[in-house]
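Here the complex is missing a single protein chain, while all its other protein chains stay put.
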Amino acid sequence: MIALFTDFGHDGLYVGQLHAVISTALPEISIVDLCHTIPPHDIRAAAYLLPAYTRYLSPASVIVCVVDPGVGSERPHAVCKADGRWYIGPDDGLFDVLGQHVHSFRKYHFQWPGEVSDSFHARDIYTPAACLLAESGGSDVLQGQPVETDKQRFSADLNEVIYFDYFGNAITGLRGTTIKTEGKITINSVTINHARVFSDVPAGDCFWYENANGLVEIATNQSGARDSLGLQLGDSFSVD
Amino acid sequence: MIALFTDFGHDGLYVGQLHAVISTALPEISIVDLCHTIPPHDIRAAAYLLPAYTRYLSPASVIVCVVDPGVGSERPHAVCKADGRWYIGPDDGLFDVLGQHVHSFRKYHFQWPGEVSDSFHARDIYTPAACLLAESGGSDVLQGQPVETDKQRFSADLNEVIYFDYFGNAITGLRGTTIKTEGKITINSVTINHARVFSDVPAGDCFWYENANGLVEIATNQSGARDSLGLQLGDSFSVD
Partner (left out) sequence: MIALFTDFGHDGLYVGQLHAVISTALPEISIVDLCHTIPPHDIRAAAYLLPAYTRYLSPASVIVCVVDPGVGSERPHAVCKADGRWYIGPDDGLFDVLGQHVHSFRKYHFQWPGEVSDSFHARDIYTPAACLLAESGGSDVLQGQPVETDKQRFSADLNEVIYFDYFGNAITGLRGTTIKTEGKITINSVTINHARVFSDVPAGDCFWYENANGLVEIATNQSGARDSLGLQLGDSFSVD
């Protein structure tokens, strides 16, 4: 399985080109569009969502991760092995949080020998490289060099809103395991209690919970926390 | 074939997880995203769209249907056999209209023995159950109990706007077979005549027609009825 995780917008001109590259190289493989609506250029949001939303994938998965405002510049190309899964993309911070959340983590930098466009490395480098990886079952095929990961752009957890889902609820960069259910979250001067699920509170009430992917989510039953609390991406909160 | 029909938003974080579950269990099966933009939490809209937009699917299809604001509460899990196709999802009214439109209909409630999250039963119950169904070809594998369907939350037809498409045209809950083409629809104080297709009226003119999925649709040629008539979801209309 090759999974895709980008800020390209699912519904445009770019995702289809990645599918075409994969289907031409590996007609039988499953392609999974995990997410294409990372907020544009938001490496940080992607870094926190990546470990949470890929942790349930099977070990043989190869995940193409691209949030790449620096495309065409000299940032290195990385392939990581994390708890058995392969991640591939630009080494611009995307894999920092992943490296801190998983049990085993190794990162390699690789060169790409083929002809590539200046501005679409997802199509011309990362996706074809992912196809090679998926076919060979190992990163040797990319002849990458191991990289130390001692300095990180991003810490393991982040007390901020990083994503709004289709319902308007606010996903944060904080793992649910870091708060007890007695904990309270204060954001935009509103203090919010825990609930287990949406249906445990009346329609229109706010609560926080550990979502099904392990992150703290601030939600409003049947109306969306973004609108009911006036939230924006990047809003920070305190935990008591 | 497994088809998906939800209010998750195609372009977010949830649909990809359903695809991953299916592709891991049944790597060869076709997955069809029938609709992921049911208006959030709108069980009624989903109930009227479901029979119309699945009636052309082949009999072997399994359709995962999830509009589930009560996730985590005690609503039952249902599997239905309707005109040979399988439908699976929460029994919260989603299957009421389907049951009235098809020739043959049976509904079962089932328990799910596996470990599940509190808030994502589409991923943890309905999709894995659909994979079992698709693989076995019968619902015996779910050991469901037959359920009587004598009381219904929703009637067979609904004189309301339930969905806007990408062009801004208004799909209603009324079957085209219930109106003659001489019939007139009055909505927002405007009276609208029938036309066969868009190109039968000048650009900018309103008309109603039976759409290619059998529902009455209120349309404006090349500009969308939502904007040209100021329509909203839930607007009701009369038929004369």
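Lettered A and B in written order, each chain numbered from 1.
One rule holds in what follows: a residue touches a chain if its C-beta (ideal position, glycine included) is under 8 Å from a C-beta of that chain, and two chains touch if they have at least 3 such contacts.
Every value quoted in this text rests on a predicted model; they were computed, and no experiment measured them.
Engineer: With respect to the chain omitted from the figure, which of B:Q111, B:T178, B:S199 or B:S238 is a touching residue?
Structural biologist: B:S199
Engineer: Please identify which residue in B:S73, B:S117, B:T149 or B:Q222 touches the non-displayed chain.
Structural biologist: Checking each option in B:S73, B:S117, B:T149 or B:Q222, the one touching the absent chain turns out to be B:Q222.
Engineer: Which subunit A residues touch the hidden chain?
Structural biologist: On the subunit A side, contact with the omitted chain comes from 7-17, 19-20, 23-24, 27, 40-41, 69-73, 117-120, 123-124.
Engineer: In the full complex, which bits of subunit B touch the chain not displayed? Write them out.
Structural biologist: 1, 3, 9-11, 30, 32-37, 49, 53, 56-58, 61, 163, 165-168, 171, 196-200, 209, 211-213, 221-222, 224
To be clear about the criterion, only the chains that are shown with their structure count from here on.
Engineer: Can you give the rotation angle that fits subunit A onto its twin subunit B by Cα atoms, in degrees and rounded to the nearest 5?
Structural biologist: Superposing subunit A on subunit B takes a rotation of 120 degrees, nearest 5.
Engineer: What whole-number Å value describes the gap between the mean CA coordinates of subunit A and subunit B?
Structural biologist: 30
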